[in-house]
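Only one protein chain is missing; all other protein chains are in place.
For reference, chains read A, B and C in written order, and residue numbers begin at 1 within each chain.
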Amino acid sequence: MSDELEMDYTLREMMTIMAAREIKNGDIVFCGTGISMLAAMAAKNINAPESVIFFETGAMDSKLEEIPLAVADPRVMYHTSANGGLLDSFAAMQNPVTGRRVIGILGAAQIDMFGNLNSTVIGDYHSPEIRFSGSGGGCDVASFVPRSIIFMQHEKRKFVNKLDYLTSPGYLDGPRGREMAGLPQGGPVAVITDMGVMGFDDETKEMYLAGFYPGVSPQDILAKMEFSVDISRAGQAVPPTMEELELLRERCDSQRLILG
Amino acid sequence: MSDELEMDYTLREMMTIMAAREIKNGDIVFCGTGISMLAAMAAKNINAPESVIFFETGAMDSKLEEIPLAVADPRVMYHTSANGGLLDSFAAMQNPVTGRRVIGILGAAQIDMFGNLNSTVIGDYHSPEIRFSGSGGGCDVASFVPRSIIFMQHEKRKFVNKLDYLTSPGYLDGPRGREMAGLPQGGPVAVITDMGVMGFDDETKEMYLAGFYPGVSPQDILAKMEFSVDISRAGQAVPPTMEELELLRERCDSQRLILG
Amino acid sequence: MNLQQDKVTDIKTAIRTHIKDGCHLSIGGFTINRNPMAAVYEIIRSKIRNIHLYAHSNGQGVDELIGGGCVSRLEIAYGGSGKFAPTCIRFRKAVQENSIEVEDYTNYQMTLRFLAGAMGVPFLPTRSSLGTDIVNRWGFPKEMRQTEPDIPDEKLVIMENPFQGWHDVGKVVLVPAIRPDVTIIHVQKADRRGNCRINGLAFADVEQAKAAKHVIVTCETLCDNEELKTDSEQNQIPFIHVDAVVHIPKGAYPTACYRHYDYDPKYLKNYALKARNDEEYVTYMETFIHGCRDHADLIAMIGSEQMAIISADSVTGYAKDLDRR
Partner (left out) sequence: MNLQQDKVTDIKTAIRTHIKDGCHLSIGGFTINRNPMAAVYEIIRSKIRNIHLYAHSNGQGVDELIGGGCVSRLEIAYGGSGKFAPTCIRFRKAVQENSIEVEDYTNYQMTLRFLAGAMGVPFLPTRSSLGTDIVNRWGFPKEMRQTEPDIPDEKLVIMENPFQGWHDVGKVVLVPAIRPDVTIIHVQKADRRGNCRINGLAFADVEQAKAAKHVIVTCETLCDNEELKTDSEQNQIPFIHVDAVVHIPKGAYPTACYRHYDYDPKYLKNYALKARNDEEYVTYMETFIHGCRDHADLIAMIGSEQMAIISADSVTGYAKDLDRR
């Protein structure tokens, strides 16, 4: 279809908007560096003006007039409801009263069918082929909060049968995984990639294909994964509207620091 | 002796100065309400100008231009090095680096021969004859810090064989008591009463009479205690000097709120 | 918690909405400072009963709630109001007359218990109270604890250090988290959303607020929502924890509020006098609590002259040379 071939948005814009739409008014949004921060800003500026952005570094309810390049960027400290520290932020997420309102946005190097994440190493832990940054607050957020969104690049080496290292818990080994391990209820609600959006089955907690982007087929997506997922529920994802794109480009990342 | 009979100081002044002399430069002084606060102020103004006064309420290094009537008195908040909260203060005492420099000043309704204190009840815990304020920070301080000074009135019902309730640990049941219970090293170094000063034997951790005030005999003191203590090491305590008294009266409690 | 932009309400609505018979309550402040007294008096006026109250060393507020007949159970470290009542008088009477059940902890333990609630963990460790009767004597017997889901099965637990003597510690005492239904605090500044800025000592107000399911904030100064978003490292409690904001100048009176007013020695001495006698205490309550429609009424009764006497000096934050004998 011509409107798909003549896309007037980039993949990063599509991904950002797909994530932003998962955020609701009344959500407290935990975000990390990069596209996850942009998604939080987009939600706040577009569809969830009453959502609250906060950072593990202690910044609560940041105004974000410019996009931060790290969660400790001084831009997260401007015009906040509180400038605390790491203890404040993680305690607010572990606290059941406030934590139940938090939605986390995470990324990783590898993901498995239950939404568990690896952001630590590829290869052996003690002498890895590739070392990544490590958990940071990722494991904490994934442990504590009821809902999270995950950003991934859709590549076979990233959607794997078995993680090299389980850094952040999704549903662990299935429906009772978190409960058996002693974790609070929670887990990922969406995986947003450069090809589509994955959900998790309410019963089995297994990943399924929820949506594919214009110009991408479910088969294309399956070809980019080590494990297979249910594609029967998938529909074409609704691309960003002109209004969404304008607000994203103008209010969230006018320098295109994250959008590229 | 005529100089004793014509005392130009009160018993409370004597007690305050006896305690103040136990405080050294470099001590961090934890104090409660009343005479213990006055002792800390006296030390700071007389013999230990480099001591630091702090309160369980979170005030560190208070200037104390007027005597506070409670540890939460706004007077403890003026001109401090930090105004924090209870967590800060107790953590500083439990922390071995800073805690080892703290000297506590405590009071109680009952004391036993090992310097354990009761500030909770007389009679049965569940239906007491007399209820006191309870531990407050007393048990915490007595648990954490290496040295403490105790203020008591010398009365038979207060120096008892067995406490009705052990609120704050001294040496518990003797030399190995604290270690066996799992407490850090510590315990009282002096009990300052309206008749004299008691110390604790280095070996047995039992109370002994260290000093008696002018006009008081060791026998007078023994008559005011349920248990007997060694009096062989006792000498007459040196009364406050004129300089001490002047500084105490003028700089510490000019309104005589505590001195009476 | 509540994420609304405007949570401002009046004290009667806030109390009626959140404070129920039998609820688990904690109030901020310490002895004679920054107790949320306007809220305390409103609770007494509203004749709330059977409150399960948590306090470290909150003095005046606890004593008046007990005196007002609102409290049936109390977990506490210290019941005293400084020189004015070294042991809180109605508290003492109630314990001696067995009209309330009490369980004793230390100040640090109570603070850790609120912190554990705020952190979402079931307990926190300390070395305090090993070898003492705080460990041995339980205010709430084991049988009762097991039938009441709102009370932990154990008062506290002693545990060997599972890190084999790490940092020279052999044993620790684990104290159970508190998660009050409601915490009420009084602060110098709050905005309409509930961001709070406390001057002077915070005591354990921050932990008490963050531990609670619902938080009522009363404040001296109600700020525009923009004002507290600058220098916000000075905001100890962000709005996400807060349910209701009530603007009540002098809301801590007769206890102190740093940089606004001192405690009122005259009121507190009169209180101590009246509290010693049951009949006179009824008269006290009729005059100062039930005789007033609200806190503004009480402040008016005290009079502007006395309020001027206790008003804070701008340098020291308290009333200099106040007659406190």
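Note that in this section a contact is a pair of C-beta atoms (placed from the backbone, for glycine too) under 8 Å apart; a residue touches a chain by one contact, two chains touch by 3 or more.
The structure displayed is predicted, hence computed values, not measured ones.
In terms of the touch definition stated at the top, the absent chain reaches A, B, C within the entire complex. Of the options C:Asp6, C:Glu97 or C:Asp153, the residue whose C-beta touches the omitted chain is C:Asp153.
Checked against the full complex, the candidates C:Asn58, C:Thr183, C:Asn199 or C:Thr218 give a single residue touching the omitted chain, namely C:Asn199. Note on the undisplayed chain: of the listed residues A:Tyr9, A:Phe90 or A:Phe200, the one touching it is A:Phe90. By the touch criterion stated above, the residues of subunit A touching the omitted chain are 33-34, 56-59, 65-66, 68-79, 83-87, 90, 94, 96, 116, 120, 125-140, 143-144, 163, 165-169, 172, 177-178, 180-184, 255-258.
Although one chain is not shown, part of subunit C still touches it, namely residues 117, 120-127, 152-154, 157, 159, 161-164, 166-167, 169, 172, 174, 176-177, 179, 198-202, 231, 233-234. Where subunit B meets the missing chain, the touching residues are 26, 28, 50, 52, 60-61, 63, 79-84, 91-92, 94-99, 101, 144.
Convention: only the chains that are shown with their structure count from here on.
Distances between chain centres, each the mean of the C-alpha atoms, put A farthest from subunit B.
Centre-to-centre spacing of subunit A and subunit C amounts to 41 Å, using the average Cα coordinate of each chain.
Work out the mean CA point of subunit A and of subunit B, and you get 58 Å between them.
Per-chain CA centroids place subunit B at a distance of 28 Å from subunit C. Shown for subunit A are the residues in touch with two or more other chains, of which there are none.
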